[in-house]
Each structure stands twice: as structure tokens, then as C-alpha cells.
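My structure is below; once you've seen it, I'll send some questions.
Missing here is one protein chain; the remaining ones are kept as they sit in the complex.
Chain naming follows the written order as A and B, and within any one chain the residues start at number 1.
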Amino acid sequence: MFFAFVLYFIRSAEKGKKPFVRRIAGIDAIEEAIGRATEMGRSVLYIPGILDIDDIQTVAGLVILESVARLTAKYQTPITVPVTYPIPFTIAEEMVKGGYLHAGRPEQYDPNSVRFVSPEQFAYVAAVTGIMLRDRPAAHIFMGSFYAESLLLAETGFATGAIQVAGTANVHQLPFFVVACDYTLIGEELYAASAYLSGEPKLVGSLKGADLMKIAIVTTVVVGCLLESLGIHALTLWMTTQ
Amino acid sequence: MKRELPLAITAAIGVFMILSFFVPHQAVSVPADFLQASAIIVVAFGYVLGGANVLRVNFDGIYKRQPDWPYKILLLAGLIVTFAIGAIDGVEQHGGFLDQGTRSKWIYDNLYSPMSATMFSLLAFFIASAAFRAFRIRTVEAGLLALAALLVMLGRVPVGDLATHWLPAPARLGAIQDWIMNVPQNAAKRAILIGAALGVMATGLRVILGIERSYLSGEE
Partner (left out) sequence: MPGLEVLEKLDRRWLFLIMGLLVLEPLMFPLALPLTVTRPVQGFVDAIDKVPDGSTVLMSCDYDPSGIPEMVPMTRTAFRHLLGKNCKVVITVLWPGGPGLVDSVLSEVAREFPDKKYGVDWVNLGYKSGNEAVMVVMGQGIANAFPRDYRGLDSRSLPVMREVRDYASFPLLVNISSGYPGTKEWVQQVQARFHLPMVAGVTAVSAPEYYPYLQSGQIRGLLGGMAGAAEYEKARGEKGSATRGMDAQSLGHLFVAFCILLGNLIRRRPAEARS
């Protein structure tokens, strides 16, 4: 059902029907943060989460990185991307390189801007907080999957006075980012970000499909609650997985 | 072709792996297992690239005498020494380089473990500073949030029950935090989880269908 919805809206987008997407303040704040870093003559620090490429949040984080790199290239602001795992590292290099290429400034790409640090969670934290305190980037962008390191990174970032934008679908880390960052993308906003940033109708169409599926789920939940309240268990039993 | 071939491979493998989740037949599960095992090997090779980058970035920093270059020497020394000791121990112990009494085990017990635990424990201090600095009660909603936070925080530790043991059982902090965790917290969490899960599926589908292709590098 979900695939059908998504494919339908992608198809209708191809035919020229561009769906509406609401403003996402957190994503707009990314450009503001990069602009501020440019004004201050300092760099931007981008963290695509701490997981490997098999986590879809890392994919989302890396896709957003391309747009961020395009902006940093446009504003001629250095970007630093410390990465935890080797596969996201190679993709991050491609993303940053691609961003500079699309911005028409391939010669400005610094091969040392994307750095492999360590898959070890707290070794990574030590390295990134070190970068925050020594290099003093003016903007910190956290997009991807985060765990216990979220508050350690965001609080250290706050102490340096940087503008911070975060986005994660790891619900238990959201409170830490909300408290310590200026803007936070919550849950699915992270996945919607790449479509929002590119503005490409086909990508936006897939968001519409997900929205329709959500309506279907909400309807099922309401109907299920009503049926259960009336003592009819057929739907619940049909949904049970074990 | 440079873009079409990777997109075709991505689509084929993606659809096949989705299929393997629903079809337990050997014709699907055996190749799917092979692909999973292959992925593990590819990832292992990826570490060579990662290691090379660490060496390049840090040697470069030392050569150019960047402001923090002495730290880079320490980092490279740590990397090379740990790797060398692991390799030597691995040969001597026939792969069991973390067996009791090895030098690698000593590094693990006396350097790695305490450093890791120390970094994690910093969280307690950072939570206190974040609570003091940023947990602002500006609106009624923020007030409710703060109230819920206080109730859960105190209800989850013995001191909460000790302070309210004279109240009837359902009014004790432990029972109140249990209700908050099970009802409002769970409901909100489920809503975010459902949204995030749909986002995961939509992103996955975009990658499989080749609509999301920016990860394939910027070169056309």
C-alpha cells in the first residue's frame, strides 16, 4: 500500500504536479548558520551521525551533506566532516566533492575536509569535541543517528558559542538536542530534508505518499480503538505478529 | 553508463533483499545470506581506506606544523603501536589477541576501558549543566514538560518512593512516573516512531528506485 502511494505521487510529480511542502524551520536554519560562519570567517562542522551506511539515517545525513557542501562552496567557507565508519567516509568525500562541483568551485575542495576518525563512539566524541574547541567552527550541523554522544557534542558546541542545528530520528536523543541546539529536526523531518532541500518534484512526491500512509495508519488506529472498546477483537488479532 | 549501472545494481539488490525478508525459500535466503556476508567483507576492506585517511590527514598536519600538531603525533603513535601489538599478539596467540595476559588485553583493560567509561560518565555532568542553563519554563507547555521531567526523574529512583511512601500507592512518585512512561510518553513516542519508520521506507524506496542519486557522486 505504502509503495503504491509513493509510486503514484512520484508519477504525478513526473507529470508536472508539484506537491506542497510546509516550511521546515530547522532546514532553513542551516543556510543561516552557514551564513553566520561566513560572516565570522570561521568554518562549518558537519556530523552525519555515528552509524554505518546500513542505517538509513546516515544515508539521509549524507544526502543533506551534499546540499550543505554546495552552500559552503558558494560562500567560500571551509567545512569539516569527521566520520565514524569507512563506507560513509568515502561517500561523504564524494558528497563534499560533488557539492563543490555543483557550486562551480571544484578547485576549492579541500581533500582533508572529510576525515575518518574512529568507529569507536567515545573516541569519536573526544576527536570531535577537540575539533570544536581548537578550530572553533561557527556552525555545527548534526544530521543522522546519535546516541549517548548527542549531549556531549551539543553541550560542548554550545560552550563554544556556535550556532547549532540538529536532526535525528533517534527519539530518545531528541530532548538533548532540543535543549542544547538552536534548531532540531524531529524524526521524519530528517528524511524529508533532502527532498525539501533539492525541491525536486519526484522526491517531494515520495513525501506525499508517506503522508497518505500516515493518514491510513491513523484511521486504522482510531478504528482499532473503537472496535476494541466495543469488544470486537478481529482487527487486533489480524494485526498481531506473534 | 557510469550512473546507470550502479543505479541498476542498487535497484536489483534492494528489491532482492526486501524479497528475502518475506520469502524464506532457500533460492532466496541462500543468496541473500551470501550478500550479507559479502557486505561484511567489503566493510572490512573499507577500514584500509579509513586508516589511510587518518595517516594522511595527521601526517599532513604534522608536516605543516598545524597549531595542534603534537597531539597528532600522539594519535599516530597510539594507532601504530596498538595495531602493531595487536598483529604480534594475534600471530603469537593464533588469533586470540585479546586472551588473558596478552599486551592487547592490557591495553584494553587499562587504557581503552577506563577512557571509554570516563567519556560516557561525563554525561552526568553535562546533563546537570544543560538542566541549569537551558531547561527554560517560558510557557504552560514547557511548565508541564518540566513537571513531567521532575516526576519521572524522582520517581525512577528510590528517593522518590521514600519521600512519598506515606501516600496511597497510586499517588506515589513511582506509580506516577510509571503512568507517565506508559501512557503519554508511549503515545507520543509511537507517533514519532511511525512517522520516522515511514520516512525510512520512503528514503529506502527513493534510493532503490534511483530517484535519490546524489550519493553516487556529483560527476554526471
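Note that a contact is a pair of C-beta atoms (placed from the backbone, for glycine too) under 8 Å apart; a residue touches a chain by one contact, two chains touch by 3 or more.
Remember, predicted model here, so these are calculated numbers, not experimental data.
Touch with the chain that is not drawn comes from one residue among A:13, A:51 or A:79, which is A:51. The missing chain, though absent from the display, is touched by one residue of B:8, B:23, B:84 or B:117; that residue is B:117. Across the interface with the omitted chain, chain A contributes residues 51-52, 54-55, 119-122, 145, 147-148, 159, 170-173, 241-242. Residues 21, 29, 32-33, 36-37, 39-40, 43-44, 94-96, 98-99, 105, 108-109, 112-114, 116-117, 119-121, 123-125, 127-129, 131-137, 146, 149-150, 153-154, 156-159, 161-162, 174, 178, 181-182, 185-186, 189-190, 193 of chain B touch the missing chain (whole complex, contact as defined above).
Following the convention adopted for this analysis, only the chains that are shown with their structure count from here on.
Mean C-alpha positions place chain A and chain B at a centre distance of 15 Å. Note for the complex: chain B touches chain A at residues 39, 42-43, 46-51, 53-54, 56-57, 60, 67-68, 71, 115-116, 119-120, 122-123, 126-127, 129-130, 133-135, 189, 192-196, 198-207, 209, 211-212, 214-219.
By the touch rule above, chain A contacts chain B in their complex via residues 2-3, 6, 10, 52, 54, 56, 59-60, 62-63, 66, 85-87, 89-91, 94-95, 97-99, 101-102, 112, 114-117, 120-123, 125-126, 130, 134, 148, 151-152, 155, 158, 169, 171, 174, 176, 179-180, 186-188, 190-192, 194, 198, 200, 202-203, 206-207, 209-210, 213-214, 217.
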